[in-house]
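Removed: one protein chain of the complex. Kept in place: all other protein chains.
Let's look at subunit A:
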């Protein structure tokens, strides 16, 4: 049952403007269930509390967030009820309450499709003396964004969302001290801003091929400003410090920097995460950790730091739930070449299970030393490999394939002396473009220098002399 009483719009109970099925209770970046308690907000009986209080203590100090989960569900069926429930929950100035109400600012939530919220410029009248008056502005802005999203006026939605995040930074994050209860609102605002930027960018590119505007860059810069404000907060208490927002912001920035190929900017972010105190790290959810390790592993792979890449991607793969097949597949696209560089070739069954049949001919080539298969696999899947950003990684597998082929040759010959010319003929037979014997000398030299082959080359005789003991160490 849709608690928000949709009417008029018939887009299905779980339609999404971003082309994915809306989870009932929010979700992580990879579409898993959110680990935050995004349940339908409940109404707190304020009147009975007010009767009981002696008027001396503030309602905030008496407020027990767990009570929010005890009451009956309520229906938001009008603009007024939407506004009042949000203001009520924000009025608690409590992290849990804000977390519960945050989905009502998310474009993934069903309320976006409600008829009564399709207002371009809602006039929201709040008590101007209230410290929470600014949130009325946010509600108004969000309703406008919902309107523009429904009309697919992406640039307007993007512009309004940008204003929301900018104002959130200037008027709340930078001005409110000794408090961080409002931060759960930041996350849906930022997530949606990224996606709206992409939509606006796509629309701009369709209209003007020569356009050089880059909304994704603008968004990344804005996120970085938010990040800097949070990182510079010196408070150490979990209930006060804005540092608590570092991790989710890091994930957003990682996504942006990968998309714009600015991976050098990830280094300080990773360092800041490593320096987070234990109490802050304990707040990180599993889905956030999986996402973080995915990007960490991806970066390490591009930096040729295979050990870090292997560890991080293994973590991401292991803890990503099986039902998120597509996410596991994404992780494998980067983990497989890393594993292959470390000497482990995936089984065909793994590739089939995760719909990575493109890699079969490549893995077979590397396993058997069949350089022809490797080349064929790379050429026939070039677009896919380029789009995934692993094209160069697979090209670099040439050396390992040469090693496997050389091992087979050594096994066939059965003696420790192997003529370079023999290896050259074999490579040429398998279709390699070898123009001079010295190219093969260089290839074998590199394998010896990397200690993949134990032995030496006699240049005078152009012969590889293998060690009698363990010429191919693991």
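Basically, a residue touches a chain if its C-beta (ideal position, glycine included) is under 8 Å from a C-beta of that chain, and two chains touch if they have at least 3 such contacts; residues count from 1.
Basically, contacts and distances are computed from a predicted model.
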Choices "Peroxisomal targeting signal 1 receptor", "Adaptor related protein complex 3 subunit beta 1", "SAC3/GANP/THP3 conserved domain-containing protein" or "EF-hand calcium binding domain 2" - which one is the UniProt name of the chain not shown: "SAC3/GANP/THP3 conserved domain-containing protein"
Absent-chain contact - pick from A:79, A:172, A:289 or A:457: A:457
Sole residue of A:80, A:152 or A:439 that reaches the chain not shown, by the stated touch rule: A:439
Those residues of subunit A which, in the complete complex, touch the missing chain: 210, 261, 302, 382, 386, 391-392, 395-396, 398-399, 433, 435-436, 438-439, 441-446, 448-449, 456-460, 465
